[in-house]
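Complex shown without one protein chain; remaining protein chains in place.
Chain nomenclature is as follows: A and B, assigned in order of appearance, with residue numbering initiated at 1 for each chain independently.
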Amino acid sequence: MRKMDIASDPRLTYVLLILVIAVPILTHAVLPVPVTDTTRAVYDFIENLPPSSLVVVSFDYSTSTVPELQPQATIVAQHLFLRPLKILFVAQWIDGPALTDAVLEAIDRGNKIYGTDYATLGYIPNTATLIGMTADIQSFFPVDTLGNPTQNLPIIKQFPATRQAALVITFVAGEPGLSAYLQYWESRLNIPVAAGSVAALAPGFMPFYNSQQIIGILISIRAAAEYEFLEHAQYSQVPIGLSGATSAMVAQSTSHMLIVLMVVVGNVAYFVRRRGKERSK
Amino acid sequence: MTKAEIILQIIIFSLGFFYAIVYYVRLPVPVLGTGNLQSAADQLFTYLTAILTGAFAIGIINLTRAHANNVKNRRPIWKYSVILLASMYFMAVASIIASPFSLDPQSTVIPKGVYAVFFSIWQFLYYNVLVSINATLFSLLAFFIASAAYRAFKARSLETSILLAAGLLVIIGQAPISNLIWPGFGTIRDWIMAFPNTAGQRGILIGAALGILAFSVRRLIRYPWGR
Partner (left out) sequence: MVDLFALIGVWTAAFLTLMVLSFLYKENPFYRLTEYVFVGLSSGYTFAATLRLFVNQALSPIFAGQLEFFVPLILGLLFYAQFTKRYSILYRVPLSLAIGYGLGITIWSVLQAYFLRQIRATMLPLFTGDILTTIGNLVIVIGTILTISYFILHREQKGVYGRFTKAGKYFVLATLGAVFGTTVLGRMALIIQRIQFLLGDAAFPWRALRIGTADEGRFVPIALLAFLIVFGFYMYRKRDVKPEKSTKT
C-alpha cells in the first residue's frame, strides 16, 4: 500500500483543516473578541459624527472576498443607519452595486428614506469620475442605480458634491481602492478616510494609519466580529450574529493554531533530519 | 519616432502637464466656459469619462473571438468554450434587462413582468452561481497555505527565521483564543503591526512612490530620447 503522510500527500492536510474548522462550527461556540485600537477608532469616529453628516460608503471588492468584507460592510452599514447620518453608496469595483443591495436588504434601515437619507449612486469607472464627483455629483451620476435622476434626490440637493463628506469608508480588496481615496480625496480635500480591508492588504495600510491619513482600519472578518460586539454593547437591538462574523471566531482560532502547529512540526522534522544527515557524515 | 507617435506623445504630454499643474496653479483664467483652470479641469473630466466608457465592448469582443475560434476549429476544450459563450451572453442579456446596471431600471420600456422574471434569473446567476464559485475559488488558497505551512516554511537561515517568527507571532495574535491563553499575544501582534511592519512598509511605499514619480515624468517627456 502506498505510504500516506502529510509530507507525501497534501490531501491529509486538507482533511485536517476541514475537520478543525467544521467541528467548532457544529458546536456553535461563540468567543468574545478583544477589540483592537484600529477597529475602535472607526467605531468611535462614526459614533461621534455630528447629525446630518454625509458619509460615503465605497464597496471596492468583488465576490471573491465576500467572506472577509461583506460582514464588515453589513455591520458598519447597520451602525450608519442607526445614527442620524446621510449616506451615499458608491463602488469602484463592478461587483460593488450588487453587494451593496445585498447589505441593504440584510440590515434594519429603520425610518431612513431612500433619496432623502441615503442613495446608491453606483459604479465609479475611473479616476476622472472619482475626482470630478468631489466638485459635482450630478455631472458624473445623472441617475442613481434605480434610474432616478440624481437632481431630484433631496440628499444630492443637500450635498451636491462629495467634497462635503465628513467621512468616506472604503471596503477594499485591491486596486482601485483605498489609494484612490487617499490620493484624490484625502490629500487634496482633507476628507477623513476609513478602511475596511482584507487581511492581506492590512499591513500595507498601517503606514497610512500611523501618519493619520486614515482614521482607522477594519482588518478582515475578525474586525467585523469586534465591531459587532461594540455595536451590540451600545445598541442592544443589533443582534450578535448579524454579520455572521462572531460565529466564525472559534473556527478562526483553531485553524490558526493548526497552521502554527504545522509550521512548528515541519521545522522540528526538518532539524531532526538535518541533524541525522550531519551525524551520518 | 514616426509622425503618428509624435502626435500621440504631444497629446500625452499636454494633457499630463495640464493635470500635473492644475491643482497647484490657481489662475482665474476663463477656460472651456468656466471661471478658472480647476473648473476647466473638472469639466474636462466629464469628457474624458465619456471617452473611456467607449471601450465597453472590447472585453466581450475579444473573448468571443478567442472562444469562437476554439469552437470553429474543434479544439479539445471547444465544449467548455460553448458553455463560456452561452453563459456570457445570457448573463449579459439578463444584466442589461434587470440588474443594478439595467438599462431600464424603472421599466419604462421593458414590461414589469419581463423585468421581474429576468431579475429572479439574474439574482440566481449572480448570488447563487457567481458568488459561490468565486468565493470558493479564492478559498482554495487556505488549503495551499496549510500544506505549505508544513512543507515549505522552514527556518533555514537567520532571514527566514525572522520572517517565520514575525509571521507566527502575528498568526497567534490574530486568533481570538490567544487572548484567553495570554493577553500578551495580542499586544505583541499589535506592536509588530504598528512598528516594525509600519517602518518596513513605509520604506517600501516611499521607494515605490519615487519609482512611480520617476516613471511618470519619464513617460511624459518620453525619456530616454532617441529610443
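Throughout what follows, a contact is a pair of C-beta atoms (placed from the backbone, for glycine too) under 8 Å apart; a residue touches a chain by one contact, two chains touch by 3 or more.
Since the structure is predicted, the reported quantities are computational estimates derived from the model, not experimental observations.
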Missing chain: touched chains present in the view: A, B
Which of B:1, B:29 or B:77 contacts the chain that the document leaves out: B:77
Residue touching the undisplayed chain, where the options are B:30, B:183 or B:207: B:207
Touching residues on chain B - with respect to the absent chain: 4, 8-9, 11-20, 22-24, 46-61, 63, 70, 75-77, 80-81, 83-96, 99, 101-103, 120, 123-143, 145, 159, 162-171, 173-174, 189, 192-210, 212-213, 216-217, 219-220
Interface residues of chain A (partner: the chain not displayed): 11, 14, 17-18, 21-22, 25-26, 28, 65-68, 70-71, 74, 94, 101-103, 105-106, 123, 125, 127-128, 131, 140-143, 179, 182-184, 186-188, 198-200, 202-204, 207, 210-213, 219-222, 241-244, 246-248, 251-252, 255-256, 259
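The criterion applied here is as follows: only the chains that are shown with their structure count from here on.
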Approximate Å spacing (C-alpha centroids) for the pair chain A, chain B: 16
Chain A residues touching chain B - in the complex, by the definition given at the top: 6-7, 10, 13-14, 16-17, 31-34, 36-37, 62-67, 97-98, 100-102, 120, 122-123, 125-126, 128-129, 131-132, 135-136, 139-140, 145-148, 188, 199, 202-204, 206-207, 210, 222, 225, 249-250, 252-260, 262-263, 265-267, 270
Parts of chain B lying in touch with chain A, wherever the complex brings them together: 23, 39, 42, 45-46, 48-49, 52-53, 99-102, 104-106, 126-127, 130-131, 134-135, 137-139, 142-143, 145-147, 149-151, 153-156, 164, 168, 171-172, 174-180, 183, 186, 190, 193-194, 197-198, 201-202, 205
